[in-house]
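What you see is the complex with one protein chain gone and the rest in place.
Here is subunit A:
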Amino acid sequence: MLRYALRRILAALPVLLLVSLMSFAIVWIVPGDVAAEMAGPTATAEELARLRERLGLNRPWHEQLVGWYWALAQGDLGESILLRQGVGAAILERLPVTLSLTFLALGIALVAGTALGVVAAVRAGKGADRAAMGAALVGFSVPDFWLGLVFVYVFAVQLAWLPTGGYVPFGQDPIGWARGMVLPAATLALAQIGLFARMTRAAMLEVLRQDYVRTARAKGMPGWVVIGKHALRNALIPVVTVAGIACGVLLGGTVVIESVFSLPGVGRLIVGAIQRRDYPVIQGGLLLTATIFVCVNLAVDLLYAWLDPRIRHGR
């Protein structure tokens, strides 16, 4: 298991290297003069020169590259032009919002999706199956910003059970944090619930036909053990594979959800930075998003190996 983990970690390193190169290259790839765009049309030549100096744009590219990695190694992502704040600090400040949103949504989607999928598979062809799969399809098809607005209207405006938006840090008030996060996370999760439900149902139907499920029944194991232990553990293997992809989709979805629920997260930071050509922030955001994605996939690989001993033993 340890060797497998080390192999996966080593395999992730080139990806991170590539992403850091791409982040660096953004300023070179975009058409036009980066400094001019950032400074805006009213900037004087002197201001432009100062900006170039600050961004290091007047140095040769290989010096810039070395500088970029040198700074990265020290955890320095540069300065935001607009926020007048370090990019690292700006991101760290907003990271808890985005991470809680993403992982809460992933948790909701996994738990609710697998549960729905298992029920649908066990009752295949019956009413419960059709209801669950119909709900999954609806969850798939409804755009999340629309659903978010409906949720806000019903639960926050009409019923006034939950706040309409805003963020309370967990450390400050866990209950307030949870109340604030429930609606956005559920909204974000909905489409993925459908995805997990369909995946789980298909995997379970396949697994329930296997001989070892019949063996479990022949051993006299009660129904819930046969389903929940013998069948589900096998069915989860393909489901976990999708979890990595789903996590990427969720991370991307936070951009919209953060806007709908006015949450001060990284998604909104990046959108703002793109609109105002704040390149250091865009670079940092790209690097961060990719790093999270790589970490999640690493976690998925490890989970996968934990679920399936055949992978652990390198077969």
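Keep this in mind: a residue touches a chain if its C-beta (ideal position, glycine included) is under 8 Å from a C-beta of that chain, and two chains touch if they have at least 3 such contacts; residues count from 1.
Everything that follows uses one rule, which is that contacts and distances are computed from a predicted model.
Chemist: Going by UniProt, what is the name of the one chain that was not included in the view, given "Oligopeptide transport system ATP-binding protein", "Xanthine dehydrogenase family protein subunit M", "ArsA family ATPase" or "ABC transporter"?
Modeler: "Oligopeptide transport system ATP-binding protein"
Chemist: Of A:216, A:263 or A:282, which sits in contact with the chain we cannot see?
Modeler: Here the residue in touch with the unshown chain is A:216.
Chemist: In the full complex, which bits of subunit A touch the chain not displayed? Write them out.
Modeler: Within subunit A, the residues touching the omitted chain are 210-212, 214-223, 225, 229-230, 233-234, 237, 307-310, 313, 315.
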